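Left out: one protein chain. Kept in place: all the others.
Then we have chain A:
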Amino acid sequence: MTFIQILSQLAGGMWVSIQIFVVTLIFSLPLGLLISFGRMSKNRIIQAIVKFYISVMRGTPLMLQLMVVYFGPYYLLGIKVGNDYRLIAAFIGFTINYAAYFAEIYRSGIQSMPAGQYEASRLLGYSKSQTFVRIVFPQVIKRILPSITNEVITLVKDTSLAFTISVLEMFAVAKAMASSQTSLIPFVAAGLFYYVFNLVVAVGMEYIEKRMNYYE
């Protein structure tokens, strides 16, 4: 088997990995913001619940969380899930896990805003939501971008954890190929894939960071 053939066989797995990556970002970035609001809520109960949620998400292995999301419906609720649910479970598991990390990043960014920005906004008549959307959030994005980049790069590598619930992503496919051919080459190809993927992500994030460099 040539390297090209191996790559083409891995292609399906790559596609799944990319899907997990993209879907996770699309949902966890906004969800994280929402969770950060809950974390900063003046309502003590909401705050406590969200705090607990974040600590569980950050304090237990993602692999375990994926298992719970995947097996939970059947073991806990007796709902039979189809094969399609594997990938959905991966999407859900990754999203709720990454949202927790993003929430803490948003929170640190929002809380580092100087009070003067809020006071100036208030004096100029901005409503609370306008202040957030027009004044605070654009500045928060810039501040937290380096931390977001770190998480996004980790996510590329973390997508391989979906194999624990038998999602045929890149790593699972490579593993199967490696054992059937008793060859390391599929792993090398997989490694190359993750590496290039991350390179693209890093370049993309760098581009965004540069675009935000028009001030300060």
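The working rule: a residue touches a chain if its C-beta (ideal position, glycine included) is under 8 Å from a C-beta of that chain, and two chains touch if they have at least 3 such contacts; residues count from 1.
Note that contacts and distances are computed from a predicted model.
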Which of "Acetolactate synthase", "Carbon-monoxide dehydrogenase small subunit", "Glutamine ABC transporter ATP-binding protein" or "Phenylacetate-CoA oxygenase subunit PaaC" is the UniProt protein name of the chain not shown? "Glutamine ABC transporter ATP-binding protein"
Given that one chain is not shown, which residue among A:8, A:43 or A:117 touches it? A:117
Spell out, residue by residue, where the missing chain touches chain A. 114, 116-117, 119-120, 122-126, 130, 134-135, 138-139, 142, 214-216
